[in-house]
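Only one structure is covered here, and it is reproduced in the block below.
Removed from the display is one protein chain of the complex; every other protein chain stays in position.
Labels A and B are assigned to the chains in the order they are written; within every chain, residues are numbered from 1.
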Amino acid sequence: MNAPFYKFNYFNSDISLVVAFLIGIGFGFALEKGGFGSARILAAQFYLSNMRVLKVMFSAIVTAMLGVYFLGVIGWLDLKLIYMTETYILPQALGGLILGVGFVIGGYCPGTSVVSFSTGSIDGLMYILGAFFGIFVFGEIYPLISNFYNSTNLGVITLPEVLHLPYGMVVFLVVIMALGAFLLAELSERKFAFRNPENEK
Amino acid sequence: MESVSKIVSDLFEKDQEFVEPKPKPYSDPYLVGIGLGLVLLAAFVIMGRGLGASGAMSSIVAYGVNSLAPEHASSNDFYKEYIGDGTTNPLKDWLVFEVLGVLAGGFISGTLSGRIRVRVEKGNNISKKKRLLFAFIGGSLMGFGAKLARGCTSGQALTGGALLNFGSWIFMIMIFVGGYLFAYFLRRQWL
Partner (left out) sequence: MNLLRKLNRKQKLALIAFLLGLIALFAGSPYDSNSVKINVKEIALSTIKDSDKIKPEILADWIIQGKSDFVLIDLRTPDEYEKYSLPEAENIPLVNLTDAELYKNQKLILLSSDNVQSAQGWFLLKSKGFKNVYILDGGIVGWKANVLFPKQKPNMSKEELALFEKKKAVTFYFGGKVLNDSGISESNSEFNLPVQSSKQNKTSSAVNQKKKKREGC
């Protein structure tokens, strides 16, 4: 048995949709448990009073990164077969910037807005409708911006390749960076505890 | 008589408590993060791909445009990518099913923790109407930005972050830059 299972045709695409639903349940469950159904908690990230976004995101990244790395090292998981989005520096940097602004204005990102809506938030629903609209606008002007959209393409490229460091060393550095970020997050939560929406109730 | 009114008010209080049970506090973010990381790892191991959200929304938009104006949709490369060659329904997509799962998962967790409530999440100094408008605007920006970046926080930052994808890390840093830069202007909404 080799992983990724689907890429070795252990099951067909209809079953993959069932897998998608089950993985989605885990995803949604974790996001809700983590408090990501609440726009106030999410937005508090940007006012340094509640750092759940950073903590959840980075501990998830570190967990999955270590998992992928060690499963790759023992030769069970073939990293080459995991889909990676190609890098397009400028569109991704600008897209990230716009997304960050949208995050602080709307209080969600696409995944968390779905979770929020599932627990009954009307603003989550409005956000989803907004996202549909934004995607529609993007689709309509796509012919005009497709040049920019396809610019500065580096193909599939990883941090170890860019930094010319061994993969394991980058893993180590990311772990250290995450631990440092957690420490800062704890400190800043203590300092701005007076405006943490989680402490209100 | 007094005792009767006391019983009534007691009942009423209990009733109120029943209507609005205190929601359980959110779980430890680190444990949740590890759980989320394991879900992501499961996606890698089972499917060879990561999580996503905005992709499903794009499929729905493309599906909508295609049903209203098929010629318009087929002349546009962006929609075409989501519609495919027409042999399968664009909604029969991995990410669409995954997001349906997210809806279900969020609802299950919300139910277990007593957090299902029809509500508008907002700061104390902003009206509901304004908050809903802001949510719509934020969503639009997010939808546009996510498409430009070829993914959102789930598809790019989380998935690509764990795979040490170079573009995803640039994207992730820029999200925080954008958020912190604009946080000041929006403090009335949230604080």
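As a working rule, a contact is a pair of C-beta atoms (placed from the backbone, for glycine too) under 8 Å apart; a residue touches a chain by one contact, two chains touch by 3 or more.
What you see is a predicted model; the values in this text were computed from it and never measured.
K.L.:
Quick one: which of A:81, A:122 or A:162 touches the chain that's been left out?
P.N.:
Selected residue, touching the omitted chain: A:81.
K.L.:
Looking at the full complex, which residue from B:36, B:53 or B:100 touches the chain that isn't shown here?
P.N.:
B:53
K.L.:
For the chain left out of this view, which of A:18, A:169 or A:184 touches it?
P.N.:
A:169
K.L.:
In the complete complex, which positions of chain A touch the hidden chain?
P.N.:
Against the left-out chain, chain A lists 2, 7-9, 59, 62, 66, 68-73, 75, 78-81, 83, 85, 166-169, 171-172, 174-176, 178-179, 182.
K.L.:
Touching residues of chain B against the unshown chain: what are they?
P.N.:
28, 30, 34, 49, 52-55, 58, 81-82, 94-95, 146, 150-152, 154-156
In this section, only the chains that are shown with their structure count from here on.
K.L.:
How many angstrom lie between the centres of chain A and chain B, each centre taken as the mean Cα position?
P.N.:
That gives a centre separation of 11 Å.
K.L.:
Please name which positions on chain B make contact with chain A in the complex.
P.N.:
Against chain A, the touching part of chain B is residues 22-23, 25-27, 29-30, 32-51, 53-54, 57-58, 60-62, 64-65, 76-79, 92, 94-95, 97-110, 113, 115-123, 131-158, 160-183, 186-187, 189-191.
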